[in-house]
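As structure tokens, the structure follows; a few thoughts come after it.
Only a single protein chain was left out; the remaining protein chains are all shown in position.
Labels A and B are assigned to the chains in the order they are written; within every chain, residues are numbered from 1.
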Amino acid sequence: MSTVYRLRTNTGAVFALSIIVLLIAVALAGPWFNPNNIESLDWAHVAAYPSLTGAHWFGTDRLGRDLYARTLEGMRVSLAVACVASAISLSVGIAYGAVAGYAGGRWDHLMMRFIEVLSGLPLIFFVIFLTVIFGRSQYLLFLAIGAIGWLTMARIVRGQTLSIRQREFIEAAVASGASTGRIILKHVVPNLLGPVIVYATLTIPQIILFESFLSFLGLGIQEPHASLGTLIAEGAGEMEAAPWMLLVPGGVLATLLVCLNIVGDGLRDAIVGRESAAT
Amino acid sequence: MVRYFIKRLAGAVPTLLIIVTAAFFLIRAAPGGPFDQEQTLPAEIVANLQAAYGLDLPIWAQYGRYLRALAHGDFGPSFKYRDFTVTELIGQGFPVTLRIGAIALILALGLGLPLGTYAALHHHAAADHAAMSLAVVGIAVPSFVVLPFLGLVFGIYLHWLPVAGWEPGSIRHLVLPVIALCLPPLSIIARMTRGSMLEVLRSQYIRTAFAKGLPLRIVILRHALRPALLPVAGYLAPAVASIMTGSLVVESIAGLPGIGRYLVQGALNRDYTLVMGMVIIYSALLIAMGLVVDMLYAWLDPRIRFGR
Partner (left out) sequence: MTPALDIENLSVHFAHQHGAIAAVREASLTVRPAECVGIVGESGSGKTQTFMAVMGLLSAGARAAGSVRFEGREILGLRASELNRVRGSKLTMIFQDPMTSLTPHLKIGIQLAEVLVSHSRMSWREAETAALRALERVRVPEARRRLRQYPHELSGGMRQRVMIAMSLLCEPKLLIADEPTTALDVTVQAEIMDILRVMRQESRMAIVLISHDLGLVAGLADRIVVMYGGRVVESAGAADILERAVHPYTAELLKCVPDLRRPRLERMPSLAGQAPSASSAEVGCAFAPRCPLAGERCLSERPLLRHIGGAAHQAACHYPL
């Protein structure tokens, strides 16, 4: 499949992808290499410099908590939130879009108007608004973050569904008596794969970004858990005295996001290339 | 042109009204009241406070009062900063936010457009690759990572610029926040301009322009730039939204007294009127930007003005 070929030859994307895999591997397996856990307070080494030979590879924070462990935990939390929220937004978006596209007519029109209105508003204000009303609940957080990606996804899926619906093989399927659900599952969904992957690559970094943003402001993940956003917020406060508290989680987040963007670009180039070559 | 503008303006007002109404009723529907976070107060005092803030009236009456007050520019009192009304806070904070936001937007356009054009003209050369790589970083890395990092390098290590804080009329305090704020839209504009400029340069009419013996400068500025700007014009409204979102974090980190910081504080303190006021201001700004963009589109492409 030439898509894979195009992706493989994109050295930048391959490199970025390997870094992402590395980071994830470290996040998951890291604790095995380091005895410290995120909650133990090491009073002997408060705000200590990072030292690869000493007890704390990335140093410690104000309370003596090991930064290496906390950063890995932060990564795990951020990635977990990203996965769950992505899953939510993808499913909601795909479902919404598929229904709108397949139903057509007035329903479609109504559903799309709804999306248009929502797209105009930057989500952050809406979320802040909701936080004021409902307080800082974790469920709200997931909901809000999940709400990020589904709009674009719904639009794309609806567009694809509309065009697929009119193609002959759908008529054939209907004529042969297949049920609507079966049609959607067996015919519509496989054709959506391409654009869905493309937009998934766009939304995942957006979601990670959004979650970090909220956590940074104090509206996201709460104590005692920490995501990369909260760690960066702490680090920013301690910048003068203990810069590593900012640099480590900040560097990790920056690297993760940059690599995700590069992979996303590469994936999009590879897939779009296939489509334009086919036409 | 003028008729088009009035038509668009008429469409914008209902949108704003919907936002205000939705905000109002959502807040009233929320569990708990604004005073719940204080230590539990005796019932009569709560009743007095509620009366003072007009919270004991039926909800339609409250809505009416709010709308009337809004028409006079009165957003109500802040529930937390008792000595100030929201209007006063907005009045204090808005100029600050507007200043850094506007400078950031101007920088993003003023640097992004030439950068993108240069990259397009030197397609595939080292300069192009370098610029686009930097652009990816600019887009991906969030401002709340960039700003502290900048502060670390330029403030703490090099001592060139202050890390945070603000003095009225000071420019030095604005430098780092503005840079952090303008980087993402700048990168996006550069990438976009490069892409659309490359497209435009492939057009037949650009070939005609070169065949006429016009110097490169004129071909770019007079013939290629306006059509290449079309996608960038479409990005203006999201750019403003991005800058507004960024200002929340940038003002909080740098300690700038703008409405972004007030909004965040308001959210953390559950200060209803403050948050509502801020949301309304931001929405109005966005809608206004949408109008400006539509006007810009019509100017850039005469075919739109004549009605498709």
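The rule is short, and it goes like this: contacts are C-beta pairs under 8 Å (C-beta built on N, C-alpha and C of every residue); 3 or more make two chains touch, one makes a residue touch a chain.
Treat the numbers as computed from the prediction; the structure is a model and nothing was measured.
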May I ask you to name the displayed chains that the omitted chain touches in the full complex? B
Just to verify: which one of B:Leu67, B:Ala102 or B:Leu216 makes contact with the chain not shown? B:Leu216
Which positions on chain B touch the chain that was left off? 123, 203-205, 207-216, 218, 222-223, 226-227, 300-303
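FYI, only the chains that are shown with their structure count from here on.
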How many angstrom between the C-alpha centroids of chain B and chain A? 23
In the complex formed with chain A, which residues of chain B make contact? 15, 19, 23, 26-27, 29-32, 136-137, 139-142, 144-145, 148-149, 151-152, 156, 163, 241, 244-245, 248-249, 252-253, 263-264, 266-268, 270-272, 275, 278-279, 282-283, 286-287, 290
Under the definition above, what is the set of chain A residues touching chain B in their complex? 117, 120-122, 124-125, 128-129, 131-135, 205, 209, 212-213, 216-219, 229, 232-233, 235-236, 239-240, 243, 246-247, 250, 253-254, 257-258, 260-262, 265
